[in-house]
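Removed: one protein chain of the complex. Kept in place: all other protein chains.
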Amino acid sequence: MGTIERRGIMERLDNGEVVIGDGGFVFALEKRGYVKAGPWTPEAVVEHPEAVRQLHREFLRAGSDVMQAFTFYASDDKLSNRGNTASQKFGCTNINAAACRVAREVAQEGGALFLGGVCQTPTYLSGASKEDTKEIFRGQMRAFKDEGVDFILCEYFEHVEEAEWAIEVGLETGLPVACSMCIGPQGDMHGNSAGHCAIRMARAGAKIVGVNCHYDPFVSLEAIKLMKEALERENLKAYLMCQPLAYMTPDAGKQGFIDLPEFPFALESRICNRWDMHRYAREAYDLGVRFIGGCCGFEPYHIRAVAEELAAERGRFPAGSEKHVVWGGGLKMHTKPWVRARANREYWENLNPASGRPYSSAMSKPDNWGVTRGNEMLVQHAHETTTEEEDLVRGIKDKLKTACCQHHQETKKEADLVAAAQAVTETA
Amino acid sequence: MGTIERRGIMERLDNGEVVIGDGGFVFALEKRGYVKAGPWTPEAVVEHPEAVRQLHREFLRAGSDVMQAFTFYASDDKLSNRGNTASQKFGCTNINAAACRVAREVAQEGGALFLGGVCQTPTYLSGASKEDTKEIFRGQMRAFKDEGVDFILCEYFEHVEEAEWAIEVGLETGLPVACSMCIGPQGDMHGNSAGHCAIRMARAGAKIVGVNCHYDPFVSLEAIKLMKEALERENLKAYLMCQPLAYMTPDAGKQGFIDLPEFPFALESRICNRWDMHRYAREAYDLGVRFIGGCCGFEPYHIRAVAEELAAERGRFPAGSEKHVVWGGGLKMHTKPWVRARANREYWENLNPASGRPYSSAMSKPDNWGVTRGNEMLVQHAHETTTEEEDLVRGIKDKLKTACCQHHQETKKEADLVAAAQAVTETA
Amino acid sequence: MGTIERRGIMERLDNGEVVIGDGGFVFALEKRGYVKAGPWTPEAVVEHPEAVRQLHREFLRAGSDVMQAFTFYASDDKLSNRGNTASQKFGCTNINAAACRVAREVAQEGGALFLGGVCQTPTYLSGASKEDTKEIFRGQMRAFKDEGVDFILCEYFEHVEEAEWAIEVGLETGLPVACSMCIGPQGDMHGNSAGHCAIRMARAGAKIVGVNCHYDPFVSLEAIKLMKEALERENLKAYLMCQPLAYMTPDAGKQGFIDLPEFPFALESRICNRWDMHRYAREAYDLGVRFIGGCCGFEPYHIRAVAEELAAERGRFPAGSEKHVVWGGGLKMHTKPWVRARANREYWENLNPASGRPYSSAMSKPDNWGVTRGNEMLVQHAHETTTEEEDLVRGIKDKLKTACCQHHQETKKEADLVAAAQAVTETA
Partner (left out) sequence: MGTIERRGIMERLDNGEVVIGDGGFVFALEKRGYVKAGPWTPEAVVEHPEAVRQLHREFLRAGSDVMQAFTFYASDDKLSNRGNTASQKFGCTNINAAACRVAREVAQEGGALFLGGVCQTPTYLSGASKEDTKEIFRGQMRAFKDEGVDFILCEYFEHVEEAEWAIEVGLETGLPVACSMCIGPQGDMHGNSAGHCAIRMARAGAKIVGVNCHYDPFVSLEAIKLMKEALERENLKAYLMCQPLAYMTPDAGKQGFIDLPEFPFALESRICNRWDMHRYAREAYDLGVRFIGGCCGFEPYHIRAVAEELAAERGRFPAGSEKHVVWGGGLKMHTKPWVRARANREYWENLNPASGRPYSSAMSKPDNWGVTRGNEMLVQHAHETTTEEEDLVRGIKDKLKTACCQHHQETKKEADLVAAAQAVTETA
């Protein structure tokens, strides 16, 4: 953990190294009991810092090279949205500063970097002006600068316009800025292609660009591939980053896993296993991605799988491999002989895991409301959701179901599935 | 069944009528015990004409407006390929003539048209010259002309070049020529897009163009859609025809259902039901397809479903609806009350049928050898497949499995599935 | 086809032979356009004898040793139930006599036996007396006797009591009587175990007992196994017969496939393939069943698979094997080399066929109304189902859905699935 580890993010990337990110704190801490699903805000870093610290340590141990301060959605507009009282109780600055301190502390234990992140805002979705939106980002960035983060991450944007504004504010800090959008191969909510989004992020000044959240590793890499091709066409230089879901989403629509009926409380049967992550790490690396991490659903063992797959390239195993042998080798110590017979790569690489759910299907049909920035239902407000609003959204749901019946939806979907499957098989 | 029925195929189409085709005789008669899977040749029309006649009658009764003589693969090169003795025993001309007579007889019972068809030849696949290949088609066309067919169908071509040659020979008869290829949205085996194939078929002189076999109704319509757009771009006038499989194939690759591991003896769990065919008929009609039929897997009741869906547009129900009430209405006469509760469209239109196979998945990975015209393994020869050849192909199968492991295949496939699913959801 | 074939059913069985039955005419002819789903009555044998004759020939060719006259539900009460006019137009006696003549004609073409069958009656379900019910059977039996059938089959009974009454009437003819019930391992609708039903059928005088319809081959054999054990415990001598569905029904409840939501118009994805039938034939034979046939869903090629599996035991292949090579051997003549690589038993025996339906599950939850004999909704009446009755049954359906929610149903089902799976694995 000597001198070499003090080098910054750009030095590492310029040196050809793979930087391993961490996983999604919001989902992991929701399962541990510290984050509320719905608002998804990070005030737990003030209320229960020991829980956040422990999760940082687990990712560090798993091989993460960067500790992302737990600041997701920690802007005052989100902290006070729809009945949330976190803004009032703690406030954006306190939360961001506390998150930085916890991240820095753990980062220093293992020679990792630490960073602060901002993401899309209710302010923007409500249709506010560029300056008003940038002011929201500025509030968060100040805390990052004061706490001495190593770099800035602007992430989880559905509209490239807002991502550009965030990058602009990030650059005001003088620190390197990375930017990733929560989009797939279809591009952003304003109809910009994935490639065009990459170009705009790079032109706005992000040194590292890519995607995070919303899609599984393999869909996300499809989006990255389009980004890479666009950047090359335009002769733009930017490192690629990928921090996908740890949920399988071949059936997700344009708004990603949020549209899937299982979001957020029944995603379990879609969780990726460690072998999926080996494959993800290998394909990301082969595609040229050098910032490889995860988002919602990633647990420490998923990151460890990434670090183990790339151990040869990185010249080291993560600390957590003390308790893991690659490709199931630990099973040689299992009591049952038929489990010992599974202690090899061939077994796990070829296994197609069953769901254990005979009444469930392979795919779901996503909700597809298609509302985005400016729609009244997305507007930020401080009061709780009223019964009238509840009735409204449930009514819309039922109406959509009727208007665009299953029959019709299926037609389109199957046709496209076929087209995709064909395209694939040809090249495989 | 008066004067109006004597009108030819072009008169009917020019008059804006929907022409309903029939189903796949080869597969239907294989299940009835009269066709051998493997060679798939139609000598049964000589050996057991009563079985072929009965199947024609069932399709006529189901609503078919055209009786396709059972001449599939009835060219002498195919009838003598790999140990087949049908050429020697009966010969191309006898089989084609006999098939025409049976088709004509039944057509006359119901005011239908009858036609002769040719399809792709081992001669072409072996790399023979244009003239040699055309001579094969000429042998078949002569019988059609002699027997007075109403029109010619060139179908089941994987290479548009061979389709063009067949059309040219068809035109020599002076009769209208229709042409359909067994391709999907990915185009033909020589890399020609579906749209380009349509243009070439139309330019070669086919008045009706489209696809048949190899893909399910909904994938097939995707290909037709591409054809339609291309024809419109080029200002070419041709009627569209669609005669798809009655097997669901969202996972098929470029060579269609032949590549799927279930082909040809375990396709049962993929069979379309009558409600799938209602959907198919409606979508085909809405897309502008006016020759709507079926290929392998279509049984008479599938065609009846097409005719019932389009009964309003056609102004009549098929004779076979004597024994069927649309949308399950016959169940009102069922003994059990809970089955009577199913006598309505809403029930059937929204049902997602289960497979009853808890160890089976939704999709399979296709074989994908990618060999086509000119490859030694496709060359026509008279002798039976030898043990050495058998060992060779089984060896290749094993080798491909290893070389391009499941792991790798899946990556690509899933990524494309995602892309497709996204594209779809957006527009749905 | 010499003297030996004139021997009766009992001579054959006593001689240790396997007798192969035929398949389900009602379902096969519904798909061909000659039978109406709902009433399911066989007047087509008068209206379209050539269609019935052709189907008999196909089964004969596939290996059936017995031709069952197409007399299903041909009792006057059923022929006039709920708006059916077949009783009035043709009448029970005409239909049964015509069916016998067609069956006899084809049987004589191939040295097969022919038989007449009766099945459960609306009269019994309506709660009529023993004598009234027996009189219904007598009407049918008279025609059988007059036409010279080789033996009588009483089949498709849900209540052993009614089966006994039918057997008694059958015995009045002086011919051998076989009897099979449409029950599974759970027994009949009055709570009699499968074993007890077998005992009562044998004691009533049936020389051959077993099950038909309602369950897939493997569930049906479980019921047969219970019957066999019960007969042995009681030292009763009777041959075992099995004529199951050709639909996979691991999820069916006590009333069999009729309760499954896919019945009768969306069962396609459950259809058994020929390899399932090889397995069925082998397991039936090993269990000691010597009358091995099929019911709804069985097509000629399914019966051919049974005959091919037992070719060694029977010393012959069926005539239809002229067009089939066991275990996929015909594929050696296929054009595509990767399909030629499938020309072997190992390939087909180990294939798990996909459904091609990514939005479908493996299992469905059956309706489970639990109404049986005597319930008002089952009562026979001549008039058509009224709108009031329709509303009633659809209302009950909705109510049951609410009362016994999916949540609750699933609990029970899964628990039992587990119990079953465990029981199985232990012995496998």
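Some points to look at:
So that you can tell them apart, the chains are marked A, B and C in the order they are listed, and the count of residues begins at 1 in each.
In this section, a residue touches a chain if its C-beta (ideal position, glycine included) is under 8 Å from a C-beta of that chain, and two chains touch if they have at least 3 such contacts.
In this text, all values refer to a predicted model and were calculated from it rather than measured experimentally.
Within the whole complex, the absent chain has one touching residue among A:N94, A:T173 or A:N273, and that is A:N273. Interface note for the absent chain: among B:R104, B:K254 or B:K365, the touching residue is B:K365. Touch with the chain omitted from the figure is made, among A:M10, A:L171, A:L236 or A:I258, by A:I258.
Annotation for subunit C: contacts to the undisplayed chain at residues 184-186, 215-216, 218-219, 221-222, 248-254, 259, 279, 283, 349-350, 352, 358, 361-363, 366, 368, 370, 404-409, 411-428. Not every partner is drawn; the one left out touches subunit B at residues 251, 357-365, 410, 413, 417. Where subunit A meets the omitted chain, the residues involved are 30-39, 44, 50-51, 54, 57-58, 61-62, 81-84, 122, 125, 216, 247-251, 255, 258-275, 299-301, 304, 320, 323-325, 328-344, 348, 351-364, 367, 369, 371, 377-378, 384-385, 389-390, 392-394, 396-397.
As a working rule, only the chains that are shown with their structure count from here on.
Innermost chain of the displayed assembly, by C-alpha centre distance to the whole-protein C-alpha centre, is B. When every chain is reduced to the mean of its CA atoms, the largest separation from subunit A belongs to C.
Residue numbering shows that subunit B and subunit C use the same positions for more than half of their mutual interface. With centres defined as mean CA coordinates, subunit C is found 55 Å away from subunit A.
We define each chain's centre as the mean of its Cα atoms; on that basis subunit A and subunit B are separated by 46 Å. Measuring from the averaged C-alpha position of subunit B to that of subunit C gives a distance of 32 Å. Under the contact definition stated at the top, the residues of subunit C that touch 2 or more other chains are 251, 357-364.
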